[in-house]
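Here the complex is missing one protein chain, while the rest keep their positions.
Chain lettering (A and B) follows the sequence in which the chains are written, and residue indices restart at 1 in each chain.
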Amino acid sequence: MTAPRFVPPLLALACGPGLVAIVARTKARMAGRVGPPLAQPYRDLVKLFRKGAVYGATTTWLFRAGPIVGFATAAVAAALVPFGGLAAPLAFPGDLLLLAYVLALGRFFAVLAALDTGSSFEGMGASREASLAVFTEPALVLALVALARLGGTLSLSAMLAGVGPAAWAAAAPALALLVAALLVVFLAENGRLPVDDPTTHLELTMIHEVMVLDHGGPDLALVGWGAAVRLWTFGALLVGLAVPVRTGDPWVDAAAALGGMVALGVLTGLVESSMARLRLRHVPQLLLGAAVLSVLALFLVLR
Amino acid sequence: MNAPLDAILVGILLTGFLLLGSSRLVSCIRTVALQGMLLGFLTLAAAERDAVGRAAVLTVASTAVKGFVFPWLLVRVLRGAQVRREIEPLVGYGASLLVGLGVLGLSLWLGTRLPRPDPPLSTLLVPVALFTMLVGLVLIVTRRKALTQVLGYLVMENGIYAFGAGLVQEQPILVELGILLDVLVAVFVMGIAIFHINRQFDHIDTDRMAALRDWTR
Partner (left out) sequence: MPTLLLALGVLLAGAAGTLALAAVPRWGARVGVGGAIAGCALGLVAAVRVLLGTPAAPLHLAWSVPYGAFALALDPLSAFFLVPIFALSGLAALYGAEYLGGRGDVRATVSWLFFDVLVASMAAVVVARNAVLFLVAWEVMALASFFLVTLDDEDERVRRAGWTYLVATHLGSAFVLVLLLLLGGGGSLDFDRVAPAAGPGLLVALGLVGFGAKAGLVPLHVWLPEAHPAAPSHVSAVMSGVMIKTGVYALLRTLTLVGPVPGWTGPLLVCLGAGSGVLGAVFALAQRDVKRMLAYSSVENVGIVVLGLGLGLVGRAAGAPGLAALGVAGALLHVLNHALFKGLLFLGAGAVVHATGTRDMERLGGLYRRMPTVGAATLVGAASLAALPPLGGFASELLLALGAAEAAASLAPAAAVPALVALGALAVIGALGAAGVARTFGVVFLGTPRTPAAGHAHEPGLAMRLPLVLLAAACAGLGLAAPWLLAALAPVVTPLAGLDAAPALAPAAATLRAVAVVEAVLLALVAGAAGARRALLARRTVAVAPVWGCGWAAPTARMQYGATSFAEPLLRTFRTLLVVRRRIAAPGGPFPAAASFGTEAPDPYRLRVWDPAFRGVRRGLARLRWLQHGEVQLYVLYIAATLVVLLAWTVGRP
């Protein structure tokens, strides 16, 4: 395995918080404020890593394991997804299914860590997170399988490498539907509006933030970093699909992909600024709609 | 593969799914309007070289009627009846989306079985037309507000129109305008009827109207 193969996960680790910063900055600008500097998430991570830790009296080792497993699974997920023209280091046929299972592992431990505190707030977050997963997992898997049919392969790296201008010219409606479906999954899995508001201060309206209320110090840093890496990973999937620049020169492709990530960050900020949160009972319908779009794309390719 | 035609057909499919999953009546009306307009463009895209002029006239007429007149009428009725949302339908919204997927599968399968014109304009045309008709039927059967059932009737009519636009190469403009007039009258009459029903009973829930059958005994 050559050195360039490690670029996608390293980029995710390094630039994930940057993507979070772009989204925050766009939202601030839309609200008429200046917004935090782009380096703010990095400063927050450093600050948190410098702190000590406080653990709840009721917790066991599961509470301490939750952030670690969440971060590790996010890093492994980043190692499964290609970026620009660069293939992922852990690519093999069937890795699109492993992506879903690895993320499920991180989510399982996060839910258990939340239940470990014995607090009703974390329990509520855990309950909502587990319920949402029932709808985001099929939506993600179906979208990836539709893409697999288009690309004729079950490996993410090979699939996305094949989505160039020729693929878009041949199957534009199906690819457009898949981009829409994956955008909905991107927003849902990363806790963005209209599914979840990352900046709310009311515990009763939270999903992801309330699950980690009792983490502090390095644990909270790992949680935040893991979330940023997941945001980047899903974004890389989406950008690989939506930005069909495949010139063969790795620098050009990577630059185009980076531009796409910045555009995705701005787009997410715009979407978050312009939509209100959906009622929780309507979120399954939204995700079911995303799954329907994926199946529709598959049907279009199937005939 | 005719790319603009395919894109329009996929758009019609999406409007069908939007209708199945949406509960706000105003957005349902707007979706049906959009579907009507897409059908107008379908006529244009499906027309033969020398019939473009006629097709253009039809497009303008159907866009005007289906895209603007019908929605305006129906929104007026809606405001008069003071309803905003569909109440819980017989088949829930999520389940309706799944039913829609099943109907799409069925239409695709039937589309391969039915005899096709040669050469086919697009392999999607017959399935999409079938799908639209069946979606209209599903709306009529599973929704409770009379207004949604009128929308279902309109969607069925759109489906039949889509069939015609694709399969019949030469369309006498008179026939099509006649059908449009038919539908216009029907919607007009239904709109007035709904308005009066609402005035009389203060609601337009059709399953409460089933109680009326006792009056005939």
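Things to note:
Going forward, a residue touches a chain if its C-beta (ideal position, glycine included) is under 8 Å from a C-beta of that chain, and two chains touch if they have at least 3 such contacts.
On a predicted model such as this, the values are computed, not experimentally measured, just so you know.
One chain is not depicted; across the entire complex it touches A, B. When the missing chain is restored to the complex, the residue among A:Val69, A:Leu264 or A:Leu300 that touches it is A:Val69. Annotation: of A:Ala53, A:Ala255 or A:Met275, A:Ala53 touches the absent chain (contact as defined above).
Contact with the chain that does not appear here is found for just one residue of A:Met124, A:Ala176, A:Leu267 or A:Leu286, A:Met124.
Among A:Pro36, A:Pro244, A:Gly259 or A:Pro284, the one in contact with the hidden chain is A:Pro284. Checked against the full complex, the one of A:Asp44, A:Asp116, A:Glu189 or A:Glu209 touching the unshown chain is A:Asp116.
Interface residues of chain B facing the missing partner chain: 92, 94-95, 105, 108-109. Although one chain is hidden here, its contacts on chain A can still be listed: residues 49, 51-60, 62, 65, 68-69, 71-73, 75-76, 79-80, 90, 92-98, 100-102, 104-105, 107-108, 111-112, 115-124, 126-128, 130-131, 133-135, 137-138, 141-142, 145, 148-149, 152-154, 203, 213-214, 217-219, 222, 280-281, 284, 291, 295, 298, 302-303.
Here is the rule we use: only the chains that are shown with their structure count from here on.
Touching chain B in their complex are the following residues of chain A: 172-173, 177, 284-285, 288-289, 292, 295-296, 299-300, 302-303. Across the complex, chain A is touched by residues 3, 6-7, 10, 13-14, 17, 21, 93-94, 97-98, 100-101, 104-105, 108, 112, 123-124, 127 of chain B.
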